[in-house]
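With one protein chain withheld, the remaining protein chains of the complex are depicted in position.
Our next item is subunit A:
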Amino acid sequence: MCCISSFYVFVTWSQIFTKPPCAFILFAYFFKIFFYFSGVGCNSVEKKIYVHLNYTFPCVRLLNATHQIGCQSSLSGNVGVLHELESEENLDWVLTSGPNPPYMVILESRLFTRSIMMKLKEGSGRVAGVVVVAPNINPPEGFSPHTACPNDNSGVYTENYDPTLAHCNATVWNPLGNGLAYEEFDFPIFSVKDDNDTRVIRQCYQDHNRRVNGSNPQFPLCAMQLRSSMSAVTNTATCKRRNDINFSLTPDRVCDELGDFNIWASSRPMNTTTKGHKEFESVVIAAARMDSRSFFFDIAPGAESTASGIVTLLAAAHALRRATQEAPPNRTILYTFFQGETFDYIGSSRMVYDMENNQFPLDLDNIHSVLEVSQVYILIYLGLWLHSDPVSRKNSSVKEEVEKLVNGLKSASAGLNVSVDEPDVSQPLPPSSFQRFLLARPIPGVVIGNYRSSFTNRYYESMYDNAEYLNVSYPENMTSEEQLEHFPETVKTLTEVATLVARALYVQAGGNETQLANITADPQIVNQMLYSFLVRANNSWLQQLVPTDFTNHLADRPTNFYVGVIQYFSEPTTLVQYMLANMTGSVVNVTQEDCQKQREDKDDDQSKHLYTYMWVQGAAPPNSTEREGFCVRSTVHRSIAVSPAFELHEYTTSNYSTWTESVWKPITGRIFLVANTTITANPVNYFVKLWGKKWRHKQARTSHL
């Protein structure tokens, strides 16, 4: 603001020179000068009033066919007087007795519970917003903002399929789920980390807002303004309709559909340009999900729910590389990573839809069986559970195949430190991508998880499902290089699980049992992948596997697995793509130009139907700093993962996911001192009163004369 005012001073200076060309030149000159200086040494009044909050995670609005969830603030931001909540009883101050509403409530993480949030939701105008202070260690009692029955209406268990298994009647998968992430709030909710910013907030509260000896705090009070104004309302159909309005005066984008890409690779190359059914191709799908979420936007560490499955499947693919090339089994193994599964199975429903409509290189009839890797983090003495669908098992051929798969897994576990078992026969499948395949065809399949009848994950789909929960910790004082050499305990168990999955897949694909002893996962690879996903993607190992233009997308913080709106370089999808290429592909001696044009030499136009070529930057040899790139040939492909509802333009359907994310104005937060609440509530009123006072003063003075 002050820069603009000083700029205007210089514009008037330039008008001293009346000759127009001279004035213009001078004007342009000072304009340029002021742009250079605007960032430096500007004695801004704004900086003396406001303290901006830097590392905040807001809660945003998401919409589906029938509801809107998440938070909303007013267009310029909600302002409220700060109040630190001490306990649930203290809510009374905020909701009824406090003299300076509206209040901005600061919650410690232990108070971020459903009962307190529901009471605040009923606050009706006295609550301006909520700030949750994220602790440095996970809350021991567990916290899951997801629903207790995840993906309830979008899986295979509906009233038609089997009423006794629908709506988690048989077993509740996420018992700690409080459903907060699916509630609607009309005030903003932000999350701040417990660091310097938060200390400033708490200090401000202690200095100005605390009650002393039972008397109410006096003005000036510390206040906070949170701005997270969402444009979309009501539901997906409404916001999509408003996106498309042509003759409106101000065409604004209001919402965007959630989606990304699925990543898949086949153990044997097949023609990907011809779509639809492939004769003589029988495929075993090895599936894992690639996404997670939390209550707040853009933070979804998903360590147990997502990363454990991805790392296990990638390590299994690496372990199987040699065996599938030297002694290829009868059936092809398709390693598939689905994106968007949290939001009603976006990725898997799209893949099934593409298969049904001949948009995918395979067909549903080509699928022999499915093996899905769900949450598989275990401690040494615990085991894994093999879930299958009881309804499709009533068919004898399906039952036989499932039993074969289960026996393959059990025999593969014999030589390893991992034990597997089957839960109760009548128990349904847990929430998994396999359910969408079952919706289309009765395919035999098994879902591997570390839980018997309800998740052992205490932080399912929350911001606490992170490296700390998985006991993956690296000593702080090590550099990134040294940390990659250090193996936490978790790595060893995950390696065992990966070996189990790899051997079972090989047997299921019809491979020779004598080869099994040679199939083992590499713990170093597992460690490097876990480090990349859970601690920092910007490490020396991963930098070798990616092309040069992706390196600045590598983050220095844990991977964010939130599916978000479709973008070309989304973090988890691209990481999995390059890792999978490295695990299953091979290095070929091809020039960079040919590599990027998807061919092996000038005259080759067949390879692009079978393979994908990627030029990655590689490592720098010991004597120089220039990296030596190379070409990786693999069968890794991306397939679009946007819900079929958006292809068909059916925004009210209940058959497919209809989740969209609202578009928002810039999201900011700041704290400041406020002199009198009436200025925040009703500025016109305040100034009228002020003028009234001044005018009366003036009257009084002139009457003396």
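One rule holds in what follows: a contact is a pair of C-beta atoms (placed from the backbone, for glycine too) under 8 Å apart; a residue touches a chain by one contact, two chains touch by 3 or more; residues count from 1.
Assume contacts and distances are computed from a predicted model.
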Candidate names "Protoheme IX farnesyltransferase, mitochondrial", "Gamma-secretase subunit PEN-2", "Centromere protein H" or "Enoyl-CoA hydratase"; UniProt protein name, chain not shown: "Gamma-secretase subunit PEN-2"
Candidates A:T56, A:Q72, A:T499 or A:Q543 - the one touching the absent chain: A:Q72
Selected from A:E46, A:E159 or A:D252 as touching the chain missing from the view: A:D252
Contact residue for the chain not shown (choose from A:N64, A:T171, A:S191 or A:S229): A:S229
Chain not shown, touching residues in subunit A: 72, 75, 229-234, 238, 241-242, 245, 247-250, 252, 254
